[in-house]
Each structure stands twice: as C-alpha cells, then as structure tokens.
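Accompanying notes for the structure given below.
With one protein chain withheld, the remaining protein chains of the complex are depicted in position.
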Amino acid sequence: MFFIAFLCKISYTAHQYFYGYMYKQNGKTMSDHSAKRKIPVAVLGATGSVGQKFIQLLEDHPWFEIHALAASDRSAGKAYHKAVNWFMDSPLPERIAKTEVQACRPSMDCPLVFSALDASVAGDIEEDFARAGYVVVSNARNHRYDAHVPLLIPEVNPDHLQLLAHQPYGKGKIVTNPNCSTTGMVVALKPLMDAFGLDAVQVVTMQALSGAGYPGVSSLDAMDNVIPFIGGEEEKMEKEPLKILGSPENGRVKSADFRVSASCNRVPVVDGHLESVAVRFKSKFTLSDVIAALREFTPEIQKYGLPSSPRNTIHYFEQDHLPQPRLQRNLEGGMAVSVGRVRECSVLDVKFTVLSHNTVRGAAGGAILNAELLKINGLIH
Amino acid sequence: MFFIAFLCKISYTAHQYFYGYMYKQNGKTMSDHSAKRKIPVAVLGATGSVGQKFIQLLEDHPWFEIHALAASDRSAGKAYHKAVNWFMDSPLPERIAKTEVQACRPSMDCPLVFSALDASVAGDIEEDFARAGYVVVSNARNHRYDAHVPLLIPEVNPDHLQLLAHQPYGKGKIVTNPNCSTTGMVVALKPLMDAFGLDAVQVVTMQALSGAGYPGVSSLDAMDNVIPFIGGEEEKMEKEPLKILGSPENGRVKSADFRVSASCNRVPVVDGHLESVAVRFKSKFTLSDVIAALREFTPEIQKYGLPSSPRNTIHYFEQDHLPQPRLQRNLEGGMAVSVGRVRECSVLDVKFTVLSHNTVRGAAGGAILNAELLKINGLIH
Amino acid sequence: MFFIAFLCKISYTAHQYFYGYMYKQNGKTMSDHSAKRKIPVAVLGATGSVGQKFIQLLEDHPWFEIHALAASDRSAGKAYHKAVNWFMDSPLPERIAKTEVQACRPSMDCPLVFSALDASVAGDIEEDFARAGYVVVSNARNHRYDAHVPLLIPEVNPDHLQLLAHQPYGKGKIVTNPNCSTTGMVVALKPLMDAFGLDAVQVVTMQALSGAGYPGVSSLDAMDNVIPFIGGEEEKMEKEPLKILGSPENGRVKSADFRVSASCNRVPVVDGHLESVAVRFKSKFTLSDVIAALREFTPEIQKYGLPSSPRNTIHYFEQDHLPQPRLQRNLEGGMAVSVGRVRECSVLDVKFTVLSHNTVRGAAGGAILNAELLKINGLIH
Partner (left out) sequence: MFFIAFLCKISYTAHQYFYGYMYKQNGKTMSDHSAKRKIPVAVLGATGSVGQKFIQLLEDHPWFEIHALAASDRSAGKAYHKAVNWFMDSPLPERIAKTEVQACRPSMDCPLVFSALDASVAGDIEEDFARAGYVVVSNARNHRYDAHVPLLIPEVNPDHLQLLAHQPYGKGKIVTNPNCSTTGMVVALKPLMDAFGLDAVQVVTMQALSGAGYPGVSSLDAMDNVIPFIGGEEEKMEKEPLKILGSPENGRVKSADFRVSASCNRVPVVDGHLESVAVRFKSKFTLSDVIAALREFTPEIQKYGLPSSPRNTIHYFEQDHLPQPRLQRNLEGGMAVSVGRVRECSVLDVKFTVLSHNTVRGAAGGAILNAELLKINGLIH
C-alpha cells in the first residue's frame, strides 16, 4: 500500500526523481520509513540558490518533509513564491509556494534544520539553533573548522561523528559539509590515501557558474570566457581536505599530513565542477592498482541504503574523453563522483580528472546525505 | 506485485524517469500493461542522435521493449556500444550496449519499428518495412505529405488515423510526426483554431542545437552567435501545420486554410525550441478568452492515460519572463508544451511565446506517443 | 606632419582602430580637423557599461577629446580606475585611468557632454546641463519623446536637427539616439519606406547580453537559454520608429503612419542584436527592388565623411546564413548595419534579417556620430 502512496508523490523532473531512484535500490529500508511519519525539517536561507536546491531535493524525500522555511527579515512574512525568484528547472511545489517564510529564529517545531545561509550571517544563527537544541546540518563555511564540528562526507569520514559528543550544545548539534570544489576531489582521494598514502596534491579546478549562487557571475564575465580566480576558494581547497581526511582523537581532528595546492577557475558551465588532479603518493603504486582502488571503493555507508546515497560512490570511466560535466554530472541523481583519465604524471606520480555536481553532491545533496547519516545514528530525535 | 517489478526498472536520470512519472498518474492502466509481456520494437537509425533518444526514452517503457537495433551497413554486425558515440546524459543501458546492430532490413521479429533514419534513406526503407507488414512510426520527413500517411500529434489530430485504412501496405502502416519546430506551435494553435479560427500565423523560431543532430552545428558557428537560417525548416513550418490541422475526408486530408510565415534561427541553446508567434484570427476574441483556451485545452487523449502523454498538454505561464528553454523544456518529461506572454499584436491579433523540447516532444517522444495511440487503437498486433 | 601625430595615437585593439579606419577613407577632412585643437568633451555616467564604451570609442577620436568624466556622487573624487570595473576588451587608457571622476554638475570646461546616465537620473541632469549651455548628446531614453528633441540617426533623419531651434535652452541643446534594438531596424526600414511606403512591421529580436548593461543578466539566466522578455523594450521598438521616420513640421515631428509589433528576446550572445523583420508595404514591390533599395542606400551624410560614419551604412549579404552576430557585428568598426535574407512573406509582404552592434551603432557609437553631425552643422561651439 505504501508503495502507491509514495509513488503518488513522485513528480516529473530529474531532481525530483532523485528519491524514486534511491527508493528503488533500497526498497525495503525505505518502505519502512515511508510508512512512518516523516521528520519535519526547516530550511534556513530558503530563498537563495542553495536554499532552492534543498527544497527541490527534499520534495518527496522518504524520511524528511519540509515544515518551515526561513530567510532574511526582508522575506519573512511573505508567501514563499512571493519571496523567491525560483529558477530551479523543476516547478516550485505548490505546498511550498504557499508556505509563509519565517525569520531565522529557533522557534520552529522540528528537530532538524538545513542551513543554506550566507556566511555573513550563518555563524551566529546556526549557533543559536544548536543551543536551542536543533540539529543544524549546514552548507555554510562558518563552523567548518570548529574543533568539535565534523566536516563530513559520509563515504569518507563517518567516524568524525564522534566529535559531536564534545559539542557544548546539549542535544543540539552542528554538522557541516565541505566546499563544493573540495567534495568531489576528497571522495576520489579517500581510496587512494587508504591504499598508497598521500604526500602532495596539485589541483586545478574548472568550476561551474551555479557555484557562485544567484545572480552570481554576470553573463558578460561568463560567456566565451574563463575567470582564473574565485575568492577564498583555493584556501578552502588547501585546508578542508586535511581535516576531512584527518583522524579524530579525543574529540578533535588531527590533520592529515599532506599538502594541497589549488588553482581555481570559473568556466562557462551551468553545473558540475571538473578538476584536473595530480597526486604524489607515500608508497609504491601501479596505474592499475590506482584504477582498481577507485573502482572498488565501497564505503561502509553503502550498506545502510540511505535515500541519498549513490549505489556506487565513484564511477570510473575508461574513455579518454570522460567524465564531462554535461554527460556525467547527473549520474545517480547528481550524488556520484566521476573519475577518469588516470595516468602517470612526470612531475608528481599520477594524474586524473574528477567531476562532481556542485550544487547536489557539493552542497544541498551532500548536506541531506549528512542528515541521513545522523538519522541512522540516532542523532535526530 | 507488478508495482515492485516495474519500480525495479526505474533508473536514475531525468529521461529515464519519464515513465516513472507517467506511471504515477495513470497507475491502473499501466499496471495492466506492465503485467503483460511488452511489445518488442526495433529502432532504425539507432546510432544517430534521434536514435539514441529513442533508446533513452524506451528504456523502462511500460508497453514497448527494444528488441532490435538497426543502422547503416557500416555499423551492422557490431555491438551497439562499438557502433555508437553515445552522448545522451544518461548511461547507455547495458543490455542495449551489447545488442548487435543489424542492417535496416525487414527481417526482425517485432511488429513495430521506430524510424530515426536520415531522410536520404528513410523513404525506401520505411516503405519496405510497411510492405513487409511492420507498423513504422517515423520521425523522418519523407512520407509526411503522402496522401494516406497521418502527420500525427495525438493531442491535435488523432482522427487522422482514419487515413491508415487507405494505405496499401496490408497490416503494415506508416505514421509520421511533424518537424520539431512545427510540433510545439501546432499544439498551441489547436485550441486557438477551435475557438477563434486561424487566418494567418507569423512565427520566428529560436531553435536549439540538438535539432541539427550530431555533430551538427560546429561550436565555432554556435558560440556567442545566432545563425539566421536552417535549411528547409521554414518550408516545413509553413506547410506541415496545414495538413496537421486539416480535415480528413475520404482517406485524404483537406488542408486547413490559413497562411503561415516562418523565420527560423539557430541559437546557442542545447535543447528546447522557443518560438515567437503572432496570429490573426477569423473571429472575435479577447485576450482572456485566448488565455483560457490555452489553459483549458484538454485533448481527448488525456483520458486514455497513455504512458508518454503529459497530464497537461499545455502549461500556460503568467510571468512575463517565462517560458524559458532551460527552465521549462523538461516539463512533464519533456512532453508538455509551454506557452506564455499572450498579448495583443498591433499588426496581427495576438502574440505569444511557445516552447517545446525538440528531441523529446518534437522527435523521439512524439513518435513514441504516436505508437501508444496506435496501440490503444488496436493497430499494433 | 599631423598624419604622424595622429598615427601615434592609434592603439591596438579593434575598437580603438575605429578612427584609424574612418580616418583612412576621409583623409582630407580629418587632417584639417586633427590639425586644430580637439573639442573637449565630458562623459556623464562614465563608469557604467555605456560610459566605458564611450571612453573606448573616443580614445583617438580625431575631433573630440575627453576632458572630464562624471558619475554618481559615490564615485566622485576618485581616480577613474578606482571607481570603475573596466571590462572593455581594450586596455583602459592611462590618461583616463588617472582622471578624477567628478559629480554630474554643469561646471565643466567643455561645450559637449555625452550622457550615458541611467534613466533614473538622466532626465534632470541632462536638462541642467542644457540650461547651462552645454550640448548634451544622450543615450538615455528620458528625453526621446520631448517635442523638440531630435531622436536622431544621421543616416535616417538628419533633418530633425531643425527641432533644435525650438528648444528653450539657448545655445544648450539635447539630442538623443534611439534604443539599441530600434536603430538597426530603422536604418534598414528607411530606404524601404522611401521606395515602397510602410504599412506594418512585425519584428522579433534576438538581443545580446551587453544590451542589459553590467552586471546585467545573470549567467545562470543567460547560459543555454533564451529569455523571452526585456522590460520596456517592445514599447520602445513600437514607438520610436514612428518618431524617427516621421516628418518635422513647425518644430515638432509628425509621426509616421505605420504600425510596429515587436517581440523582444534575450539570447546568449555577447554583442550584436539580430532581428527577424517582416514588412507590409503601401505600394508595389519586387524582391529585387527591395534588395536594390537596401544595397543602394546612400544617405547624404556619407558625403560629409564624418569620422564615425561607415562607408556603407547598409551591407547586404546574399548568403542565406548571413548576417550573424559573431561574423558581422564589428563591420566598419561596429557602425554598419547588416541585412540579409530578403524573401517573400506569406502573411505580410517581405521578410529579412537585420543585425547591428548594440553598444556601438546602437549606443555610444551612434551618439558620437550624432555629435559629429552637430559639429559639422555648427551646433557645437
């Protein structure tokens, strides 16, 4: 019976089929959940581009259901459809359209909030929510380096959840996901670090326009052009991997000990960050071992069948011309990481190309997967 | 039980969810069919861009199942994945990848063939298949003006199926769909002709690159540019609507009696033809009547719940800046037609903007919907 | 001697060669002028996109020399290079970079000001300058419909200069140029009206992104997309041609008596507005007559050899696929109007395609040409 109930919610665009897909593979787990009442959630910063992506991805989520939308005081009090310039490529769901936008204050009747807040305000607001007992799953950068805040990718460092026990917020918690350009690279580095050790990583990014938010980059800067600079991005890419791939010890993360050098470029692509990566390992390797490590990467989380978890976290492509943003960015609903072109590097050891969807895997989708990990760990009440 | 069976076939990209969506709305009808054995079909011209789109859209179709792939003699004998440069944005299904490509000869064990053949060869091959008893549902232009061949859009002229009785092919039949730039416009014109009569139509198109096939338009011609000419396109747009909107009488179509003037441009958009249309009516109108006619258009076919039929054939948008290719082209799996900006025209009577997905609604998806219409009319055995 | 002096100012990008080109064809006239002291001019609204284009085009102008730059009070007092986000494709000239930006007050020591002001402030400021005795050559829309203000295209309606005698500003004057989407079309309509009379014009535009200023259109709206609406644009295109092509009588313009219906779209092109035009004439025509009228269009202004005047105002292309924005927008330094595809229209009489550079011919370059016309008419002192 619940099959039909669930199906009736599927609607008709790519992103909304997200959970149709996930549902399929993990049928039993899901059905158990969809039979129960869903967990009400709020989206903070709901009118921005990441906020809209949260709404798009949460529509028809089998575990979570949007209960409240919050944004700046300027939007508060308005119906969502009047406060937003909706530019997702699926229709604004009617129920959401009519929802009244609230101010970002911790007075919502839900245990979990997703934060798509701008970094200029996210720091304080997220702490306020955590102190008030909410689980805050944030895409903002403000708390990423806090000692007891996990910078979390479920396939990479689920053990960092142990930091949460040291947070001072009672049952409230803050969990963050990395910057969009970090995520795909770190997923690809994880099995390589496990197999060969990492000594140095050189990465040049070709990042999509949606990473800059809306309105973001002017079309006159974007068209027929590349911008060889993204403010603050290289610093994030050089710092975040060391925490994510570090070891949790006594409630803190001991940084991984390799160096990252990043050069970040903005290219005229709507969605999908492509990155040329070169790596020097600590131990011996062969190219076929490297490819095997990527192909066979099976993070433990895949066992749990989380709704947003891809069947294969990494898809390895043998064809020279792949992966490409337009062809692979939506793989597994945008949650897979695509890797290709593993070959020798005459300066470091190996080079490869990695692609991931920056607003799904690298932002809203990654945060939702984090929340799913929290849920199955009993951290959302 | 069959729900689960069907679900297990859904896979994970936009186009493949096509039938997930259709399934939902028309659940009962579908389940009846999915319980039965599917009808085996062949795709002729399977390696080209329209051929690839047929394969993408037929994957998980509840009624049809690809049984054979045919292409030029050059490809015949190869596994499909070796014969094709697959550039759809969903993975090539594994079963299809391994299928051996055949030559285009009427020796396949299936009652229905979809033709994505190039016009240079489609004429003869399609007739050969029809004479051999196959139902040929073609996207090629060769037989569109044959006296007894329906130029078919199920929401517009399903009564043209009566022409089939006059075809000389026995149980074999040929059915065609219109040119990609014609389809969206004619769907929008249909309710207006019914309500107000059409006297003249002036249309300027802004057509997507995918309409030219692959490799099609050179990137050096496409980028930062508009090409104000598409060979043969204006002629098709000026002629096809008169047959589609004409009246079938004694096995032939009496042309509709209005004039169309078309100017066709190629713009740097991947998918989705946008068209600025101006119309002069035969009878009185008000703008609100025109909008109402578009909004309330309910073609009879919607009752039948065909798998590829959108819930609403026409979506009318009130916002001035809509419809846009990137935002609305995938509406209802790419099968809906989007209309907006109805306003007075100081030269003719009213102007509006129409958008439709050129490779889905305007090509492979339209052909599949035609086949579904044939099926429920008992014309596929 | 002055040849060398002038040459030494030519610098190295397309737009700056503008006058190298003009100089060539009209050598004698120019040399006379370049021997004299140049006329000092000011640019109002100098930091915006049209302001920047004025600076780019005036660099090395043989008659005019930038003497002052003015912008909002926020920019006033700063060196220009600190006040501007220079995004022209030629380097910011060093002398200009160091110039201190002034407030927009009529206290400059120059007889001529170019206004690139935003419409929100242009109305009052331009009048202030005119009253203070300045000749104001404006690209803003505010005064375009004032009874005694010429809406001027030198090749089309130079006789409208007679309106100036009726302006109440003493030796101060206001002259405007049309909207960027109007200019190219009206230049093409002028010889057709003269030859055949105009009854009705239907135009659909495909307009470049630079027409929206900077930052203007978000890249997320522009990429892989068309926006079927530009606020206020259709109204301008339907109204301005009637004044430009009207007859000056007793200090006012009697509107031309034909109708224009416009549909305006924004396409992902950096520069160059392409327009599909259909026309109904008042008298008989043949296609070859129409083409001849376009080809042979020789506005009187061409005799005068103005620095910014193209050798041929209209370039007619016989090839079906021309004109295209990327190939023809820079023709004659961006001041020529390109026309192609003259053919019969089954609804009106003839159809054609017209292209012009929106920020050169349609904005700053058009205004500079207007100033040159004023100069040779002795209206700048």
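Read from first to last, the chains carry the letters A, B and C; within each, the first residue is number 1.
Convention: a contact is a pair of C-beta atoms (placed from the backbone, for glycine too) under 8 Å apart; a residue touches a chain by one contact, two chains touch by 3 or more.
Computed from a predicted structure; not experimentally measured.
Asker: Which candidate, A:72, A:162 or A:263, sits in contact with the chain we can't see?
Answerer: From the options A:72, A:162 or A:263, the contact with the absent chain belongs to A:263.
Asker: Can you work out which residue in A:194, A:224, A:257 or A:318 touches the chain that's missing from view?
Answerer: Touching the chain that is not displayed is residue A:224.
Asker: Just to verify: which one of B:156, B:222 or B:293 makes contact with the chain not shown?
Answerer: B:222
Asker: Using the touch rule from the top, list residues of subunit B that touch the missing partner.
Answerer: So the residues of subunit B touching the unseen chain are 49, 87, 209-210, 214-224, 268, 270.
Asker: Which subunit C residues touch the hidden chain?
Answerer: Residues 3-4, 7-8, 10-14, 17, 20-21, 23-24, 27, 87, 89-91, 223-224, 270, 326-327, 330-333 of subunit C touch the chain that is not shown.
Asker: Tell me which stretches of subunit A touch the chain missing from the display.
Answerer: Residues in contact with the chain left out: 200-202, 204, 206, 221, 223-229, 231, 238, 259-261, 263, 265, 267-270, 274, 276, 278, 280, 320-327, 340-341, 345-348, 351, 353.
As a convention for this text, only the chains that are shown with their structure count from here on.
Asker: Tell me which chain's centre, taken as the mean of its C-alpha atoms, is farthest from subunit C.
Answerer: A
Asker: Counting only Cα atoms for the centres, state how far subunit B is from subunit C in Å.
Answerer: Distance between chain centres: 44 Å.
Asker: Indicate the whole-number Å distance between the mean C-alpha point of subunit A and the mean C-alpha point of subunit C.
Answerer: So the centre of subunit A lies 48 Å away from the centre of subunit C.
Asker: List the centre-to-centre spacing of subunit A and subunit B in whole Å, with centres computed as mean CA coordinates.
Answerer: So the centroids are 37 Å from each other.
Asker: Where in subunit B do residues touch two or more of the other chains?
Answerer: Each of 223-224, 270, 326-327 in subunit B touches at least two other chains.
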